[in-house]
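The complex is shown incomplete by one protein chain, all other protein chains being positioned as in the whole.
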Amino acid sequence: MDDHQLIVSDMKPLSRRHRVPWGDCDPAGIIYTPRVLDYAIETFEIWNRDILGVSWTRLHREMSMGFPTVRTEIDFLNAPVTDDEIVLEMTVENLGRTSLTSIVTGHDGGGTVYFQVKIISCLTFTPDMEAKPIPDEFRQRILAYQTACQDNSLHIIKN
Amino acid sequence: MDDHQLIVSDMKPLSRRHRVPWGDCDPAGIIYTPRVLDYAIETFEIWNRDILGVSWTRLHREMSMGFPTVRTEIDFLNAPVTDDEIVLEMTVENLGRTSLTSIVTGHDGGGTVYFQVKIISCLTFTPDMEAKPIPDEFRQRILAYQTACQDNSLHIIKN
Amino acid sequence: MDDHQLIVSDMKPLSRRHRVPWGDCDPAGIIYTPRVLDYAIETFEIWNRDILGVSWTRLHREMSMGFPTVRTEIDFLNAPVTDDEIVLEMTVENLGRTSLTSIVTGHDGGGTVYFQVKIISCLTFTPDMEAKPIPDEFRQRILAYQTACQDNSLHIIKN
Partner (left out) sequence: MDDHQLIVSDMKPLSRRHRVPWGDCDPAGIIYTPRVLDYAIETFEIWNRDILGVSWTRLHREMSMGFPTVRTEIDFLNAPVTDDEIVLEMTVENLGRTSLTSIVTGHDGGGTVYFQVKIISCLTFTPDMEAKPIPDEFRQRILAYQTACQDNSLHIIKN
């Protein structure tokens, strides 16, 4: 459990920077709408690997599980353009018995929020894709992350 | 207005078929989540060209307008796999002063709904992206489409 | 072999139409370069299913084979823009012991070639991805297709 403690003390909202490439923008010069969901799901994937401690590949191949998205809500607030650097941050809104509600926020690091993506995922067992209770090991890591994020609250989003 | 009448009598929910290519599926063999938003936005783009009568290119270049998505909600009900043929249908849920709420449903043509995507778009003028009332010509076409769709209601989705 | 005969008499160069969506174009208003390879590989995938008679899913799951691309060469001759309708046609240039050289041409149906993509694929067995001789059943279908294409030669490309 020392391993677990270490992670907790270390935890902040997972954050990564992504510069919008030319090819993700449309003829109007702004980001093409669906690319926002690509960025959010990729952030969730990284969170699975780095915070939950299990890559989707390992989850799928070794544990016969998946964490598919069952619902998503996206608010497009300000459209980024080519070369804009987006800060992508993920927080946990709710942890249910079989489901997890996450929020991925894309902002410019200076007060402008580009988009906010709510992702509701459900832990399933393959191949029948049946919903199962989230295993305790995952549950503890998620709760620890949630606590750590509250302590390092994302002022930019809350204000 | 004869032109308009013609369109009304002819109208059904816009529907297109799309076979899920290998490259849109992930290592679990099912559609990669963000591709669903690609399919929905492409359906909305086709609807703009075929029903509203103005392609996004013409809207952008000749009319200095855009119809960007301001919010979207997606319910992932059943995951399509490679080679599944998806029927994509679009209906109008609500027409506001400056905004349009559309629903793109992806189903298998036999009673199974894969996903349902709500798209809220807002008519804007470029380059400042300011919201503007939807022009009357568009408004009439949208209302006529909405009426025509009710007459040819999508039983598969309602049941 | 009656089945085979039927296919031969029926065969023409596989051809499909694809309208360039808004999201495949960049801020300069022309197709984003990598999308051309997407179109070509999707055409090759359809050819596998419709001409070779085996979808990539079945090839992978039921036959433990794959037909990965080992080399590709693309000539970008004229850049399509949003809403352009591209005719995508595939011909076979060479059939080797373990490899197949195909050409996917994208043109406008009226004499303008947008791009030409050479795809060299190699039949492999999974999971070790070892090259294997192309099975006889495939070989016969490929040769028949090649013959049929010569009889219905693609004048637009040859002139």
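Chains: A, B and C, in written order; residue numbering restarts at 1 for each.
The working rule: a residue touches a chain if its C-beta (ideal position, glycine included) is under 8 Å from a C-beta of that chain, and two chains touch if they have at least 3 such contacts.
All figures in this text were calculated on a predicted structure; none of them were measured in a lab.
A.B. asks: Name, in rising order, the residues on chain C that touch the hidden chain in the full complex.
C.D. replies: Interface with the chain not displayed, on the chain C side: 27-28, 30, 32-34, 37-38, 41, 56-57, 60, 66, 68-76, 79, 126, 129.
A.B. asks: At which residues does chain A meet the chain that is not included here?
C.D. replies: Contact residues on chain A toward the absent chain are 21-23, 29, 38, 41-42, 45, 49, 55-57, 81-83.
A.B. asks: In the full complex, which residues of chain B touch the absent chain?
C.D. replies: Spelled out for chain B, the touching residues are 22-23, 25-29, 32-34, 82.
Throughout what follows, only the chains that are shown with their structure count from here on.
A.B. asks: Measuring between mean CA coordinates, which chain is farthest from chain B?
C.D. replies: When every chain centre is compared against chain B, the largest gap points to C.
A.B. asks: What chain sits nearest the middle when you go by CA atom centres?
C.D. replies: B
A.B. asks: For which pair of chains is the number of C-beta contacts greatest?
C.D. replies: Max contact pairs: A-B.
A.B. asks: What's the distance between the Cα centroids of chain A and chain B, rounded to whole Å?
C.D. replies: The mean C-alpha positions of chain A and chain B differ by 27 Å.
A.B. asks: Using CA atom averages as chain centres, what separation in Å is found between chain B and chain C?
C.D. replies: Centre separation, chain B to chain C: 30 Å.
A.B. asks: Of all residues in chain B, which are in touch with two or more distinct other chains?
C.D. replies: Each of 38, 41, 56-57 in chain B touches at least two other chains.
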